[in-house]
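Entry: subunit A
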Amino acid sequence: MSKLDSKIPEGPLADKWTKHKNDINLVNPANKRLIDVIIVGTGLAGGSAAATLAELGYNVKAFCFQDSPRRAHSIAAQGGINAAKNYQGDGDSTYRLFYDTVKGGDYRSREANVYRLAEVSTNIIDQCVAQGVPFAREYGGLLDNRSFGGVLVSRTFYAKGQTGQQLLLGAYAAMNRQIGRGKIKMYTRHEMLDVVIVDGKARGIIARNLVTGEIERHSAHAVVLGTGGYGNAFYLSTYAMGSNVTAAWKAHKRGAFFANPCYTQIHPTCIPVSGNHQSKLTLMSESLRNDGRIWVPKHKKDVEAIRNGSLKPTDLAEEDRDYYLERRYPAFGNLVPRDVASRAAKERCDAGYGVNQTGEAVYLDFASAIERYGKEQAFVKGLNVEDKAVITKLGKEVVENKYGNLFQMYEKIVDQNPYETPMMIYPAVHYTMGGLWVDYNLMTNVPGLYAIGEANFSDHGANRLGASALMQGLADGYFVLPYTIGDYLADDIRTGPIPTDSKEFDDAEQKVKGDIDKLINNEGTKSVDHFHKRLGKIMWNKCGMARNEKDLKEAIQEIAELRVEFYKDVFVPGTENEYNEELAKAGRVADFLELGELFAKDALEREESAGGHFRDEFQTETGEAMRRKEFQYVSAWEYKGQPSEAVHHKEILEYENIEVKERSYK
Partner candidate 1 sequence: MSGILNSSIGRKFAMALSALFLMIFLVMHVSINFTSVFSEELFNEMSHFMGTNPLVQGLMQPILIIGVIFHFVMGIILEAKNKSSRSIKYASNTASDNSTWVSRNMLLTGVVVLAFLGLHMYDFWVHEMTVKYVEGDMSGLIDPNNAESGFRYYEELREKFVSPVRVGIYVVAFVLLALHLLHGFNSAFQSIGANNKYVRSLNGFSKVYSIGIPALFIFIAVYHHFTH
Partner candidate 2 sequence: MMNLTLKIWRQKDANDKGKIVDYPISNISPDMSFLEMLDVLNQELIEKGEQPVAFDHDCREGICGTCSLYINGRAHGPETKITACQLHMRSFKDGDTIYIEPWRAKAFPVIKDLIVDRTSFDRIQQAGGFISVNTSGNTQDANAIPIEKENADKAFDAATCIGCGACVASCKNSSAMLFVSAKVSQFALLPQGQVEATDRVLNMVKQMDDEGFGNCTNTGACEVECPKGISLENIARMNREYLVASFKG
């Protein structure tokens, strides 16, 4: 028997959650007052969990490293949130959302979890509307939906390009209400640096006040991590600068298993890197692929001419362009899923067809869309459909209405007008499907330690569908954790407050202080960013969109060496008793340097291609991902002192309600 018990309830799939809710223990309202819960991270998952647990009566302490809980990176999600409301009457259902999510995840997620996600998705929309989240509406006053990421129904709710922001502000408002009532104690500009385990249970955290540098002890009956993903291991990503793996990694080092670290989503439509100074990548919404056509030149000589500026992309003849997605995937064309689109871009650029100076960019061209819409409009308005100038003007207006803000954002960053010349895009790290292993109750294998939202591994398998991240974060925080955590806490009603003067707290604090001392007193010569950038290069080149055994083995070794060099040569200015961003960064990069190695190790172990994980060795003759039945499991890694010594556990995935099929987009 594996060490991993997923605790999936018995019974038919559709009844599991209801049955489970009826079976689990509850804590009576009077006793909830006696129980403290720590929540780290205040994004959609952490924020919604904090608010809901406080409403229920628990004493919540919430922590975030940002200056306000409202700034968690959930705000950056643009497109929307899925829910099986079937408001459009187009045949959507809980089962269909469940099915799409499991298939989209390339059959590497847990059936019962995903079904529950689909089930509570409708409650999320009700809840958010009641909170005053301003979703887009139709003229009739009812909620509008759009289609997203190649599914067959319109189930995505949205608030223009700010869905994440608006949902987070909803959760933030719910938190504020509880902060005002005194049920949540909010600690901003605090970073969690360790979990404290007492008698095998998570009983508190050590946190650093980022303003004063003070190391603080906080105890609770349970600890919940909603600390997001670890894509910043790649240095360049669409993540916020502060996003990090530290909380999850410290939990891992205290015994929590880390699941599927290698599953990374690389988003196809991001603005390419412009130079070495680049600190961060910007995503352009996936919706652009509805109207943009992706291409590179057919001939190398044209590539050269474009790169040196002697040829303008708009001057290249139609027959000299390679619309490679339309060529390779005639059925889905430019609308293939994210993982497929990203790999195809990489394939062309690796072959030498990249269209910018760095050779890592492809065109996303709206000329055909402008012409098509222009002709439509000219026809509708009874104008001359042959008049090029009229068509272009009208077409641009349509495109501006649909994507104006995105085009403007592009122009601000790149200083090129995408109405006149094709956009340049390239894939970038965007989301991590992997994370802390959790059971059906969202508890890690450490009792009392929970992981929710992107921080856990549970619902997206090997690839996440568009508009599903917001759904999962809020489902976990509003509708799942508040029930499941009660089952665990029911045993703690007589425990009383957890003291912070125990040996376990002493030890954890000593460890944290020791780590900080080591970094701050290191007589090194190179900045933290220097190492972070080098780690990012290794990750991107060897653990990126396509991986192979040789590269992965090299990556493991190089990362281990880089880690040694980091501890020898990193220089952290200032002291530990003040606001010191370099010190905070150093701690985070130290953890990325360990996670990166485990990431590569996991990718090496997974000898198949699935979703965001593509192994060169495992592809079909036509270059498509080759999934293998023998790898239909979750890899959960147990920490043993060094990433290289991590012990591999498997949770076999069973599919009883869904037929495991090949994903084909041809």
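Keep in mind how these were chosen: all candidates are chains of the complex that A comes from, given by their letters.
Definition applied: contacts are C-beta pairs under 8 Å (C-beta built on N, C-alpha and C of every residue); 3 or more make two chains touch, one makes a residue touch a chain; residues count from 1.
Everything numeric in this text was worked out from a predicted model, so none of it was measured.
Chemist: Which of the candidates 1 or 2 touches subunit A in this complex?
Modeler: Every other option belongs but stays apart; subunit A touches 2.
Chemist: Inside the complex, what are the residues of subunit A that reach candidate 2?
Modeler: For this pair, the touching residues of subunit A are 48, 51-52, 55, 66-71, 73, 75-76, 85, 87, 120, 123, 125-143, 159-160, 162, 165-166, 169, 172-174, 176-177, 179-180, 186, 188, 211, 238, 240-242, 274-275, 277-280, 282-283, 409, 412-413, 415, 478-479, 482, 527, 529, 571, 573-574, 578-579, 581-582.
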